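Can you keep this structure in mind? I'll have questions shortly.
In this view, the complex is presented without one of its protein chains, the others remaining in place.
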Amino acid sequence: MDLIAHLSLGFMTAVSPANLFYCLIGAVLGTAIGVLPGLGPLATIAMLLPITFQLEPVSALIMLSGIYYGASYGGSTTSILVNIPGEVASVVTCLDGHQMAKQGRAGAALAISAIGSFVAGSVATLIVAAFAPVLARVALTFGPTEYFSLMVLGLIASIILAQGSILKALAMIVLGLLLGLVGTDPGSGAQRFTFGVLRLSDGIEFVALAMGFFAFTDVIVGANKNSNRQLVTEKVKGLWLTKDEVKASVPAIARGTIAGSLLGILPGGGGMLASFASYMIEKRISKHPERFGKGAIEGVAGPESANNAGAQTAFIPMLTLGIPSNGTMALMIGAMMIHGIQPGPQVMTTEPALFWGLIVSMWFGNLMLLVFNLPLISIWVWLLRVRYNVLFPAILLFCCIGLFGIKNSVFQIYLGAAFGVLGYFFYRWRCEAAPMLLGFILGPMMEENLRRSMQLSHGNVSTFFTSPLSAAMLIAAGALLILVLLPAMRQRRGEIFEEET
Amino acid sequence: MNRRQFLAAGGAAVAYTMTVPGMALAQGAYPSRPVQFVVGFAPGGNSDVIARRFADLLSKQLGQPVVVDNTPGAGGAIASGEVARASADGHTLQLASASTHVTAPLTGKDVSFDPIKDFTHIRLLTLQPWAIVVNPQVPANTLAEMIDLIKAKPNELFYGSGGVGGLAHLTGELFKKLAGGLQIEHVGYQGGAPALQDIVAGRLQMMVEVIGAVLPYQKSGQLKILAVCSEKKLASHPDLAVAADTVPGLVSETFLGISAPKGLQDDIRAKLFEAAGAAISDKKFMEELQAVATNPVTETTPDAMTMHIENELAKWKPIVESLS
Partner (left out) sequence: MTGKHFSADMKSGLFFLVVGAFAVWRGLDYDMGTASRMGPGYFPVVLGGILALLGVVIFGRSLVASDDAEPQEKFEAKSLFLITLAVVGFAVALMKFGLAVAVLLLVFVASAASDSFSLKRVAVLTVVLLAMCVAIFIYGLNLFIPLWPDLPSWI
């Protein structure tokens, strides 16, 4: 079989001592970068790029990929431990992961995150190996129309992220959409809501928003509470998973892997939706959706798997079409070109050792991350025993430096501080930040794809229904909206009744 | 000292004294301390990658670290504004480009610098022509055929570029104007990659993109390159038609160069001109640049860069005005 021949060729390349070494370096470095709030893989890879000029192309790519997926492992750690989402996907991990940590189950949350990521990464690697060329064509069928409908579906689904009032969640989503529009309008070049501040012309940074609403708000809420309080309860109930937790996680990991693998293929923002989609699925099909947001392990296992699966399949459009699905992938293409390799469909035939070596190394990298992260869990959990009045200034400081590092500018720190204040009011008003963050990410993409669809169809709205993919997603979104609103209304009536008695 | 300089001096000096502990900072001779190289783009883009390679080679020439400082935002206008206000002692340099010194000042409303008066432009580094490409299904194999096709279907076809008001967009508009007022609508994207996806999939018919980015797609048959907007045939790709042969005057190249704040001393300027020339002529670096169809500028004069920017500003100003 071709696949086996390819994989064994890849295996031969990946297990060379040098490549294993660079894979390890990349994975470890990526984890470290991911743990530090605000520092993304993009900046790290850019900084290391000059060093990789000296390496063999395949070694360079193996190391850079390691940083990429290592960072998403590390990012989950920060989300679970201190409730700081460093990237889009981690927002979801914060919801239940940090709640688990507060209940003394940080070890289990970290373990399932590592295991889920490993399983998903392994499966996704196989998918990349077996179906890359076929799936690349799927990616091309997604145009602006399909992306717009996907975003609508994602937005409707994000209502499920909310634990409280659905109306307020909707308002927060719309607020997020609006915040996402701040900056230069890509369609016309006009400045919107920038008030003449040039630094706002590239829009609000996701990290400033996320750190303000999660980290700073958290600290404001907790700073004055019982100085001897720890971030988590005294009794850390064992590091390992219980039988029930394993049972709940296995199907969640499987579903997350599938959802993540599919969405990761789409270069126009699908990967960002992977963890949200998985969370939505888990909460939707759970018999006890009320547990979500209060430390449900499926809410960690599913999204973490989805995120990592998506991170792996994001290589498909990059390797087979030469189209990057995110900034990091764009950088990898740059790295390949500097080494004289032209990305595109011919890579597989002209550079089989590189192509398959990279794919197999991803599996090794994921294995290394698992081996490397599981023992680290006890260290991380130990960190949580640090008293909160020692821990919170450190959280503030690392966030501030992370914010500074985004653009080498303190402007982002001021933005973060402002969102922290706003976040505290939202906290008191029971308005949840997670749906807003999803709206924030989707807003500009939605607008861009809507305008582009309308332009390319010469102003004809029916374009959203003549594409079968788009029509199917819009119908699904409508059905979902009804599904979400119906029980909510019923529940609402129940609540009123309850309060009157 | 202003903020950016201060930052670079502090951060880099600490890093530097750590790596070279025994070395005292020499007084007098330039450069006396690490040089900050401001790049107006996010880490990882094509220009950033070139800047980092170049900074590495330049520091070998100068004998002091040249540290890349990414200050992205507003098409590079934020970086240009900060460099314009920095002190002109040669320790703050900028990677100037068609974006930071031509399109950003022409299209931006809140731009706080003059691309000529506020700078000492030192040396051009690279030039890269734009290419006009079409989807393989488009029944046109030459630029002339494409013009006929657009004329036959006015306002029905679309062309894409990596951004509204960017040089690719302006090049497309110049093409429309010079070819006799063509009617093909522009679709703006955020960067070239998403536009490439739509043209490969056939949702766009035509696109303007730097030649280096589209060559691999031509190789794999996903795109057809109709013409390059260079002055003459590319030495590396003599098979590609030159746009100006069909549409006289359709020449458009994006450039990178090295600049400093205004008032840089002549001797420092001369030293930097030499050092930058030596760095860009590094054999391996030249090969890497040529691999992405970027031409290193090896023969040039100290005044050429200012003149080049002046010419570009004059050339694109009417196009920008016609857009708004």
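The first chain written gets the first letter, and so on, giving A and B; residue counts start at 1 in each chain.
Going forward, a residue touches a chain if its C-beta (ideal position, glycine included) is under 8 Å from a C-beta of that chain, and two chains touch if they have at least 3 such contacts.
In this text the structure is predicted, and so the values were computed from the model without any measurement.
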Given A:193, A:240 or A:382, the correct residue touching the omitted chain is A:193
Considering the complete complex, of A:39, A:161 or A:207, the missing chain is touched by A:39
Of A:223, A:371 or A:485, which sits in contact with the chain we cannot see? A:223
Per the touch definition above, residue among A:55, A:126, A:174 or A:246 touching the missing chain: A:174
Spell out the interface residues on subunit A facing the chain that's missing from view. 36, 39, 44, 47, 164-165, 167-168, 170-171, 174-175, 177-178, 181, 185, 187-188, 190, 192-193, 216, 219-221, 223-228, 389-390, 392-394, 396-397, 400-401, 404-405, 408, 410, 413-414, 416-417, 420-421, 424-431, 443, 447, 450-451, 454-455, 457-459, 461, 492, 495-496, 499
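One rule holds in what follows: only the chains that are shown with their structure count from here on.
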Centroid from C-alpha atoms only, then distance subunit A to subunit B, rounded to Å. What do you get? 32
Could you please specify the touching residues of subunit B with respect to subunit A in the complex? 7, 42-46, 48-49, 52-53, 56, 69-74, 77-78, 81, 107, 109-112, 158, 163-165, 185, 187-191, 193-194, 196-198, 200-201, 203, 212, 215-217, 219-220, 222, 288, 291-292
Contact set on subunit A toward subunit B in their complex: 42-43, 45-47, 49-50, 53, 139-141, 143-144, 184, 186-189, 191, 194, 196, 198-199, 201-202, 267-268, 317, 321-324, 327-328, 330-331, 334-335, 337-338, 340, 342-346, 407-409, 448, 452, 455-456
